[in-house]
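I am attaching a structure below and will ask some questions about it afterwards.
Only one protein chain is missing; all other protein chains are in place.
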Amino acid sequence: MEFKLPPEVVDIINGISSMQIRGASKIAEAGIKALSIVAENSKVESPEEVFEELDYVAQKLLATRPTAVSLPNAVRYVMFEAYKAKENGLKAEEIKARAIDACREFLRRIGEASVKIGEIGARRINDGDTIMTHCHSTAVLNVIKTAHRMGKNIRVIVTETRPLYQGLMTAEELEKNGIPFTLIIDSAARFLMKKVDKVIVGADAVAANGAVVNKIGTSIIALAAYESRALVFVAAETYKFSPETLAGELVKIEERDPEEVTPANVFRRWKYGSVRNPAFDVTPPEYVDLIVTERGIIPPQAAFTIIRDELKDMPYEFQMKYSTYWERSLEV
Amino acid sequence: MEFKLPPEVVDIINGISSMQIRGASKIAEAGIKALSIVAENSKVESPEEVFEELDYVAQKLLATRPTAVSLPNAVRYVMFEAYKAKENGLKAEEIKARAIDACREFLRRIGEASVKIGEIGARRINDGDTIMTHCHSTAVLNVIKTAHRMGKNIRVIVTETRPLYQGLMTAEELEKNGIPFTLIIDSAARFLMKKVDKVIVGADAVAANGAVVNKIGTSIIALAAYESRALVFVAAETYKFSPETLAGELVKIEERDPEEVTPANVFRRWKYGSVRNPAFDVTPPEYVDLIVTERGIIPPQAAFTIIRDELKDMPYEFQMKYSTYWERSLEV
Amino acid sequence: MEFKLPPEVVDIINGISSMQIRGASKIAEAGIKALSIVAENSKVESPEEVFEELDYVAQKLLATRPTAVSLPNAVRYVMFEAYKAKENGLKAEEIKARAIDACREFLRRIGEASVKIGEIGARRINDGDTIMTHCHSTAVLNVIKTAHRMGKNIRVIVTETRPLYQGLMTAEELEKNGIPFTLIIDSAARFLMKKVDKVIVGADAVAANGAVVNKIGTSIIALAAYESRALVFVAAETYKFSPETLAGELVKIEERDPEEVTPANVFRRWKYGSVRNPAFDVTPPEYVDLIVTERGIIPPQAAFTIIRDELKDMPYEFQMKYSTYWERSLEV
Amino acid sequence: MEFKLPPEVVDIINGISSMQIRGASKIAEAGIKALSIVAENSKVESPEEVFEELDYVAQKLLATRPTAVSLPNAVRYVMFEAYKAKENGLKAEEIKARAIDACREFLRRIGEASVKIGEIGARRINDGDTIMTHCHSTAVLNVIKTAHRMGKNIRVIVTETRPLYQGLMTAEELEKNGIPFTLIIDSAARFLMKKVDKVIVGADAVAANGAVVNKIGTSIIALAAYESRALVFVAAETYKFSPETLAGELVKIEERDPEEVTPANVFRRWKYGSVRNPAFDVTPPEYVDLIVTERGIIPPQAAFTIIRDELKDMPYEFQMKYSTYWERSLEV
Amino acid sequence: MEFKLPPEVVDIINGISSMQIRGASKIAEAGIKALSIVAENSKVESPEEVFEELDYVAQKLLATRPTAVSLPNAVRYVMFEAYKAKENGLKAEEIKARAIDACREFLRRIGEASVKIGEIGARRINDGDTIMTHCHSTAVLNVIKTAHRMGKNIRVIVTETRPLYQGLMTAEELEKNGIPFTLIIDSAARFLMKKVDKVIVGADAVAANGAVVNKIGTSIIALAAYESRALVFVAAETYKFSPETLAGELVKIEERDPEEVTPANVFRRWKYGSVRNPAFDVTPPEYVDLIVTERGIIPPQAAFTIIRDELKDMPYEFQMKYSTYWERSLEV
Partner (left out) sequence: MEFKLPPEVVDIINGISSMQIRGASKIAEAGIKALSIVAENSKVESPEEVFEELDYVAQKLLATRPTAVSLPNAVRYVMFEAYKAKENGLKAEEIKARAIDACREFLRRIGEASVKIGEIGARRINDGDTIMTHCHSTAVLNVIKTAHRMGKNIRVIVTETRPLYQGLMTAEELEKNGIPFTLIIDSAARFLMKKVDKVIVGADAVAANGAVVNKIGTSIIALAAYESRALVFVAAETYKFSPETLAGELVKIEERDPEEVTPANVFRRWKYGSVRNPAFDVTPPEYVDLIVTERGIIPPQAAFTIIRDELKDMPYEFQMKYSTYWERSLEV
């Protein structure tokens, strides 16, 4: 069955699939908003139809970016509330209300998570620590800024983060907060690692075995930290934990525009050469000491437990229905 | 005693110390040329004075760049020939001639070494190999190009090599030679390492324990290769083997202009931040499988033997006199 | 109290203890069948006697093969259903019915598990993967065959698996399914490991710390995979997870007939020599990346959670009563 | 120029190339014998012709088995004596005599080496040691037997060594000498490694970086020894040290008849399967503690020094001329 | 609000803060006793006041030793029972009774835990094992003594445990029980490690990632065990598992009187020197094979699950209130 989607929802779906909407939290928020709008504007009147309409947009959303992790987590959460409402025999309007509530609840969770991570993570920072970070992560900056506000004397080493130099955004935010920092090129990470007490990075996704998908370069920095016995902390909201990505290595890594790396007029005239621009890499759990979530600090091996807790009341088929490339890969 | 130096020699000394003359071979060649000019134009007539005049310019040269390795190696070689000539009772003109010959000999050695390395190294490349390289090294390119000419089907992964993007020079040279390659950002090295059979890099210096000083980023790539069981080959002429740098870690690493990393208008206004731009790093011998020299392939632990062979007839005090920051550090 | 056992049950007990019934699933199925027959034919009429009779055969079964893991898991499951029925005040016939249902349920679980493992595991196989396997495991073959059916282009390296050459059975099954493979001797595993993406093996038992007991040779292949950074997957039904074997190393490893290794006429005349033929070895959890169970993929450290979930409602004494060499070893 | 070879020499050349003559020492002895026969029967009368005739057969020999290591070592040794004789202006007959002497000398060296290795190696065995060995090596057996004769109480674990079961030959020799031993399948090596103090194996070739080429299975056993902190000793005559094989990994590993692994009627009917039967593998120097040579015990990194000593007076072109697949690979 | 504390309670508080009361169990028992006395003697009559009075003493207790772990665990347990009683609307006397019961229950748990650990751990000891232990731990001795009573033939290596030589107490207890042992200095641990099958140590605290805080020296011995592939078992009651110490490294390690190390008259006259005497160190979870608790044997990564189970019904704010340096560090 086909449903007509409100224009805002269409915009969201296009925005996600065209990568105008970007970043794990932003994508999840947009997806939630789309579901919320549909629930609010729904005209259908039977419980089954309500669920079907929500499911219609949910599937559209899931199809936009098969590699995002926060999106299916958000969609699955809302849809499960709607599903239970329907199964419990609630009426159409009640189901819509429940879905809207679930949307609000998930948005709140997103909003609070990175603040909470800042608080929890900051307690793990020692006075005098030198911290290295890569790319630009709100949760990581919250950890650093909270530690700084607590009066801990810290110093940050920021990698510039080629190709898009997000390290400069991190640098500017540290500058604004009066936190001493040093900017380096990415490949100087090992050179300075002996002075580093902790590496703290964000995550785009955390796999069930504790592997961390994050900005390209994270895994080689984590390897250098492991070599030097510096601790590696990952700041990751639990909605980034991915049931679909159990084995880490199997996450499909997006490759982005080669022009981010080098001008098109350079590489276009190459007959023998090309540019590869993978956006993320996978850090194996052996190189991660702790994951700081909004629910507390966990060893990476406990990612499995976090995911199981989230899914434990959901029937297996239900989980599958709202997963992106997991079950789906079977259908190919 | 003071000597008046010919203007060309003054130019060379200034060129090295101002970094206009750059790169291990170029610096050595320039130093040799300076000694040669002095010997050719020398007006002094006693053997002692000849040696003293040569020594005068030698010390001037050594003072220019205390971190260069090829320079004291070149100077020491020439001065030892002059020294032996003097000790053996040769006349002033004969000493000058010997010094000029030694200059020629060393220049020939520089000229032939990287070609020979290309030949020897190429034999170690297997048909079908994927090779990763970092920065731009003539010796490495000679290995790759020779292997390609031998008909071996190879493919090269080139890191862009921030901050100065020398990887693009390497890319262009591969393009010109019809050798397939892929350009990546430096921090993507680990992401692609599983496909790599061999990492081949050059060296600015090789320490007596086999540690390799090379362009910043080399050591983190070597670490990633070690993790993945890819082989690491270093292409290094023996005049880059440094008696002064026995313990690797103690090599003084040059820090270069922060503007190479980020525009001055960005970092100058920072009150809390700064930029560090180390030019080299040190790869420990555990991460190096083989060093390809013009005298054959050696395990890194044999660097000690190579250096000992070079110096074995030279009195200890003589070695010290023509070393840059070794014995000298005592005088501070 | 003594009970007379039906002849079929006696046959099963003898079959297991004489090793005619072999393999983790077969032994569990046989044990379940024995309990089911006893429940179906039970003549006793008080709830206590029903439980006692079932317990009588349960203990006989547990005494047959103290090193099997699936057997106590199966027996414990059925006995717990009977126990709860009795404790809840059910009547004798109801207890028998519950026991029979529990038998059916466990058999269903055995039947479905390896199919489900095939489905779940196959999703983790990438197109183009080279897979190494050792010995002959239905669950592993299900993973490989399902991946092949999904259109993934894979290639399998099969170790012959001395002394009984079960690798040839695996080879024949791959041949039948049109899956390309290469047969090698066991000790060539490291030689070919660089080409391997994943090692997939079965398990005879999984200890609570994630250590895997499997066919002799598994642990040395896993070690070689670990060295080469190839992933190691273990396909194991959850009824092979052993509460009794928490520390892996302490599992008693069966030694089998030396004639499997070399003809008796060879070794019998040796005065100074003997043959050892251990049937299994223990792969430590550090060398295992993932365990594929019918309930999903878990990191090996989560084996503890799987076991705890299974046992969580069972009183400690009850667990002990139906464990083979755990509590029992105290009585010696 | 073409020379007519004596029938015995033709037989030797055919014997080596058809693998009827096998084993590093046997091949070297046969090659030496061929050169000796040619020198003894040479009819040519000018010094140049003598050398040319010897060179003619030398090149024929080198062409037989490009992967043997002892052969070019033997040939190079003899030819260098002939070469020096010629260069020093000796007469034709004197050159022949020198070549014959060099043949005798090299044969003596082969004959004495494994006895000497037995003596030197035995001193490193402790009373009470458990030793694991793989395959059948005379030098290794000499070490074990000498230690036993010295009254040291030792016990040997022998791997059967698929596919040709040379472990049984080792077992029989230990039996004959009254040395206690245990025979196991190859893949049980890790299972028993915790009880092992030292692994002692032979070598087919030792590369200049200390990598050891030996019977397939050696490297995985060495890996397991390394994991368990058991020492690994390699018993290797210095004529097995290969200048051509500097990088270990680049040694061309012979693949042998698949029928050694499994009967032809099994694998011939396979459409999707095949058998691979590599004869050797390469143990990296990190896994080797000591190499016992007839000149003393060396750490593997000293292989480079041993080779350099052997070659130090030989012009580079000369070395190349009598190397098998080194320089030659350039000509392809 | 202020409450007057009974003199016995004041004594306990002083005893803990002055370190007269020492050791994880003793401190927990004393804290429990203080709470019990207060509950028994409480004169207040409203439910709120009862809770407030208990909370008053609880906070006093928590302030005594911010680095003890068993103390907040004990206090939190009792206070939660009182809290639930109050929240459920029970009367003042009932709340007191509940608190007193909770005290009794926790004391019982302390009393039983180390016996149970002895039983569970002893099953993991093999006949013939050589066990190394450090310091003096009742739980460890229970494991050893139970294994000995079970007839297992074991031998113990005891480190003297500088600076206070608690190893001698362990030695005397082994002597009394007729268990063979060898006393060594602490730094000889690696020398004898090759003979060791298992290292068994106690714990002062177990962090949520499985890191173990124990007597100084434990971590270097565990490192040596890891190097030699000896197993490391930690015997630890679950009330030593610390929610506050999630990241191990961040545990504040007490430094004790330098006179324990060397006489004051020695170090007091030093102008340039001082003595450091850290009481504990942190063993990372990678070096721990198993933790033996009274609830069973767990892999160190499961510490997280044990802690979560303990806390799962407690509101976050409640947890924080009865934690020592966790939340509190924010207030500084």
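A, B, C, D and E label the chains in the order they appear, each numbered from 1.
Simple rule for what comes next: a contact is a pair of C-beta atoms (placed from the backbone, for glycine too) under 8 Å apart; a residue touches a chain by one contact, two chains touch by 3 or more.
Small disclaimer: the values here were computed from a predicted structure and weren't measured.
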item	value
Contact partner of the left-out chain, one of E:A139, E:A171, E:V212 or E:L231	E:A171
Residue among D:S46, D:N126 or D:N153 that touches the chain left out of view	D:N126
Where the unshown chain meets chain E, residue by residue	158-163, 168, 171, 174-175, 178-192, 216-217, 219-221, 223-224, 227, 253, 261-262, 266-267, 270-278, 281
Residues in chain A touching the chain absent from view	194, 227-229
Residues of chain B (touch criterion as defined above) contacting the omitted chain	208-210, 246-247, 249-250, 285, 301, 304-305, 308, 326-327, 329-330, 332
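We take it that only the chains that are shown with their structure count from here on.
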item	value
Inter-centroid spacing, chain E versus chain B (mean Cα positions, whole Å)	57
Inter-centroid spacing, chain E versus chain D (mean Cα positions, whole Å)	60
Set of chain C residues in contact with two or more other chains	227, 301, 305
